[in-house]
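With one protein chain held back, the other chains of the complex are shown just where they sit.
And then chain A:
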Amino acid sequence: MSLNLTGVGLTHANGQVALREIDLRVQPGERIAIIGPSGAGKTSLLRLLATSLQPSAGQLELFGQQPWQLGAQQRQQLRGRVGLIHQAPPLPPRQRVVTAVLAGKLGQWSLARSLLSLLHPVDIQGASSALGRLDLADKLFERCDQLSGGQLQRVGIARVLYQAPELILADEPVSAMDPLLAGHTLSVLNQEASARKITLLASLHAVELALAHFPRIIGVREGRIVFDLPPEAISPAELEALYANEQLQSLEAVAPAPPVCVQIPRC
């Protein structure tokens, strides 16, 4: 069993309930799309699975281990087997693309190798081939602040492809790409998952992309799983119910992150 969630709930520090009573079983090699309106808890669910958030209730099992029962060292090892693709990849603006991609393997490399790679990239070939699959090989030595939003997203995906994890979690991985590129990128992720027989969970805003690329669809609304079906079994009425009043909710759900601005005292 790749993932096993029993009665998992998540309450944020400000008291806001993000997820409640989630039961989910995922076998190795499954490819799943998570859909639902904005603010439904898709991102929270993925971050919970990536052990980036600790559940406030219930039990989470990853590859048969309970990450929150492990010591910090073992949990880091477990985390190295999971790759999380962020909607807006958090890459330092001054970092070069090759370094950003190679950072995927930091969990597996020794510290000496990681530091050496900062002086001279140790695996240019590997980074280049991961980028090449996403049509970005020509940006290998560019700086991250010279890329567009869609290109950055693909660098983030290339990092996880290079990491070669056993479980790929993707949070809106194609939200900044045009429809053609989005379709191509999703099929690259799906090919990777089928070829290496690894598990893939992706949250998607575009329902038609989810229905076209994934054999199992999970609908999330207000922190609960509403349905968990193959795409051909989902009725239009169910989709409509899932997204009912989306405009109203999306207005309150999207809160921009506060800008980072800290004064440093100098003497």
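In this text, a residue touches a chain if its C-beta (ideal position, glycine included) is under 8 Å from a C-beta of that chain, and two chains touch if they have at least 3 such contacts; residues count from 1.
Criterion: contacts and distances are computed from a predicted model.
A.B. asks: UniProt names the one chain left off this complex as which of "ABC transporter permease", "Cobalamin-binding protein", "Bifunctional diguanylate cyclase/phosphodiesterase" or "2-hydroxyglutaryl-CoA dehydratase"?
C.D. replies: From the listed options "ABC transporter permease", "Cobalamin-binding protein", "Bifunctional diguanylate cyclase/phosphodiesterase" or "2-hydroxyglutaryl-CoA dehydratase", the omitted chain resolves to "ABC transporter permease".
A.B. asks: Looking at A:L3, A:L84, A:A182 or A:L242, which residue reaches the missing chain?
C.D. replies: Hidden-chain contact among the options goes to A:L84.
A.B. asks: If I consider the whole complex, including the chain that's not displayed, which of A:S2, A:T43, A:Q163 or A:T185 touches that chain?
C.D. replies: Going through A:S2, A:T43, A:Q163 or A:T185 one by one, A:Q163 is the residue touching the chain not shown.
A.B. asks: Can you list, in ascending order, the chain A residues touching the missing chain?
C.D. replies: For chain A, the residues touching the absent chain are 12-13, 50-54, 72, 76-84, 86, 89-95, 99, 103-104, 106-109, 111, 114-115, 118, 163, 260, 262, 264-267.
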